[in-house]
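Every protein chain of the complex appears in place save one, which is left out.
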Amino acid sequence: MELRMKQERLFDEDVYTVHPEDYRALCEKLKAEGYDFPRAISSVDMGYGLRVVLHLTRMSDLAKVEVRTDVPYDDPVVDSVTDLWPGVEWHEREAYDLMGIRFRGHPDLRRLLLEEHWEIHPLQKRYDTGGYPLPDWQPKDWPDPAPWEEPPPPEEPEEKAEGGEGE
Amino acid sequence: MGLLGSEERPRDIILGTLDDLINLARSRSMWPLTFGIACCAIEMMATWDPKVDADRFGMFFRNTPRQADVMIVSGTVNKKLAKRLRRLYDQMAEPKWVISMGACANQGGPFRQGYSVVEGVDKIVPVDVYIPGCPPRPEALLQALLLLRDKIADRELRYKRPREIPTDYDVMAEPGKDGRLPVL
Amino acid sequence: MSYIPIPEDKHFRIKRIGYDPGRSRPWLERLVYSLYVFAFWGFVVATYAGVPALFDWLGWDSGWGYVAMRATQVVMLFLLSAVIALMLILALRKYLGKVQERYGPMHYGPAGGIQTVFDALKLLGKEDFVPAAADWLTFRLAPAVTFVSSFAIFAVVPFASGWTLAETNVGLIYLIAVSTLSAYGVLLGGVSSGNKWALIGALRAGAQMVSYEIPLALVFLAVAVWSGSLSLGEIVDSQMGVWNVVPLFIPFVLYVIASLAELKHIPFDFPEAESELIAGYNVEYSGMSFAFFFLAEFVELFLLPALIVVFFFGGWHGPLFGLEPGTLAAGALQSLYFTIKTAVWVWVFLWIRATLPRYRDDQLMEFAWKAMIPLALFGLVLAAYMRLIWR
Partner (left out) sequence: MSTISLEPVPGRTDEMVVNMGPQHPATHGVLRVVIGLEGERITRAVPHIGYLHRNHEKIEEARSYTQVIPYTDRMDYVSGTQNELPVVLAVEDLLGIEVPERAKQIRTIFFELFRIASHLVWMGTAMLDLGAITPFLYTFWDREIILGIVEKTAGARMLPNYYTLGGVRRDLHPDFFKDVADFLDHLERRMPDYEHLVLENPIVHARTKGVGVLPKERAIARGVSGPVLRASGVAYDVRKAFPYDAYPDVEFEIPTSPDGDTYARFWVRFQEIYQSCKIIRQLLEKTPKVGPYKGKAPARLRVSGERYRAVENSRGELGVYVVGDGTDKPYRIKHRGAAFGNLQVIPDLFIGAKFSDAIAILSSLDPVFGEIDR
């Protein structure tokens, strides 16, 4: 199956940006390739959606990869990879707790750091440092082309490639 | 703290002298609770190390709150911990004192504006001595303990202790729940 | 006592704050703590020689007068046990200080000498309450049971020739019965607290008791066989020539290990394992009830080394310099020997406390059942055989 993804090289690691539905398939492929050490799962609020960044290392030759996938605010669901790497269990719980990304298939998706009855996911940009909603916050439009698609060739200046950075 | 738990200073000569004696003993035998929270806990442990050695003044740690006299709040108290901290304070047997160690326990410190941090432990328990610093040096903690000793032993000071225990649990509520503003 | 010298680091200019060299006076420490040992000795002399002499002088030496005399002695011993606890807690803290390159209590009283008096007074004025989940009667009873069972050992300890509160011919059996009771106090206190940590501590105390009591009893038996008596006084008498530690070396080692277990002392302090069970069985006790547990612990820390001395190190025996045995001077000298020997053994126990980590509870049980009981049986048989040959 052709995975909807984009590959680039940043410093010393390969970065795959992948469609959320293909995230799990790519992870299985990487696991088969021998990436056995889960370093971390980071989560970023991109302004238009939430991004999951999975950092992996292969112990045999110390190759590093990053897997990124973006999900929209209204349905922030990706597949859990806890069964592939048990070590991401708490990282996924933390991403759920602080950023609000839900991991489908996680064995125990509870809040990790905050208490169970909290209603907010405080690392999202719609909240200020104190956890209170920012009055003038608006989500941005979904980037076009999507993050996992190859950016258009640079000779078309009117197509503005949104890098996904907030201001 | 009076002899039998009363807040008024006994006027009787005999009872007053006995009260002074008991309070002298209390001030000379303050056992802190083993409760390290954050960075300051390491400096709290360093206060009992051979260099500073607070055991010279008759202080050593007790693990259970029932047998402890002083609670040293050594670090940032967040909203999840606040309920437990309050419960530990309630479990301690009277008379009991609280030392707020470090900027975080005093008012939230560098994490003051954060969503999960209680801005000062005095919103949860009554505090006797505050120590500035991030983290305070062991010497500062020892000085605070000696100040507390003098406060307990001094017959003028010890009845000036603020006894109203905070009951405002709003500081432990999470933000944004019903649009309530944080208690400052 | 040798200890690692305190490094006054010249390179790093580490200064002790609040440290006034004038306050640390080693000669004063030695003076104060030797005075404590002599005060203890004086207390013993007053109890065992002074009180009977006083009643003799008053003419109250029969009937109710005799009962009153014994009661006075018991009260004196109660005061003595409080003094022992205060002294030993202080000694422990000062000795830990020595081992750990620091000073220990030194600011209150001469060389920190009245630190524990302040501690006791503070505990007296501390709130003492029964938790809602606790069983009131048992909770209140447990410290008393623990203390009384430790205190009752005093009855048979001979401080000098004839200086025993109750010179009975079943002293060893009495000892076994009484010392087992102290585990009951711990069990009652732990179970009645309504606290899970206390419950675990109590269960550990029970499990520990069944493992060390059997080798302890077998050691008592070996001592009885070798000495030919169950009375502690006669056991000491029989060590006139050579101390029991030589013929009964295996029982002696087992007895020290079992004493550590009975004391709930550091390699075997499972019932109150500070870093595991917070405070173990006494986790819910505060104020004076806690002080009684503390008192019992430190009275035992005196009594079990004293029993080691009685059984294996010749009790009160020592050179009398021509004094007639049975006189006051001889008794005083004998009790001084006894005190000094006991102090040495207390020091050994404190040394162990300052040095060793803790075993796991099942390791003690395994050791007790698989190694100590066979060894104790072997020691018993050996003692019987040697008695047949040499006596």
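Letters A, B and C mark the chains as written, and numbering starts fresh at 1 in each.
Assume contacts are C-beta pairs under 8 Å (C-beta built on N, C-alpha and C of every residue); 3 or more make two chains touch, one makes a residue touch a chain.
Source: prediction; values computed, not measured.
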Task: Displayed partners of the chain not shown (whole complex) - done: A, B, C
Open item on the list: In the whole complex, not just what's shown, which of B:D49, B:E94 or B:D154 touches the removed chain?
Closed with: B:D49
Task: Residue of B:A38, B:A54, B:I72 or B:A93 touching the missing chain in the full complex - done: B:A38
- [ ] Spell out the interface residues on chain C facing the chain that's missing from view.
- [x] 7, 9, 11-14, 96, 99-102, 196-197, 199-200, 266-267, 269-270, 273-276, 278, 354-363
Task: For chain B, residues in touch with the removed chain - done: 33-39, 41-43, 45-46, 49-51, 63, 65, 75-76, 78, 80-81, 84, 88, 104, 110-111, 113-117, 134-135, 137
Open item on the list: Tell me which stretches of chain A touch the chain missing from the display.
Closed with: 10-13, 36-40, 42-45, 53, 55, 59, 62, 64, 66, 85-91, 98, 107-108, 110-115, 122-123, 129, 165-167
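Keep this in mind: only the chains that are shown with their structure count from here on.
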- [ ] Just give me the whole-number Å value for how far the CA centre of chain B lies from that of chain C.
- [x] 36
- [ ] Could you grab the centroid distance between chain A and chain B? Build each centroid from C-alpha atoms only and quote it in angstrom.
- [x] 43
Open item on the list: I need the residues of chain B touching at least two other chains; which ones are they?
Closed with: none
Open item on the list: Quick check: what residues of chain A touch more than one other chain, meaning two or more?
Closed with: none
Task: Complex contact set, residues of chain A against chain B - done: 113-115, 117-120, 122, 127, 129-133
Open item on the list: For a test of understanding, state which residues of chain C touch chain B in their complex under the given definition.
Closed with: 6, 14, 16-18, 93, 97, 100-108, 112, 115, 117-122, 124-129, 274, 278-279, 282-287, 290
Open item on the list: Under the definition above, what is the set of chain B residues touching chain A in their complex?
Closed with: 79-80, 113-116, 174-177, 181-182
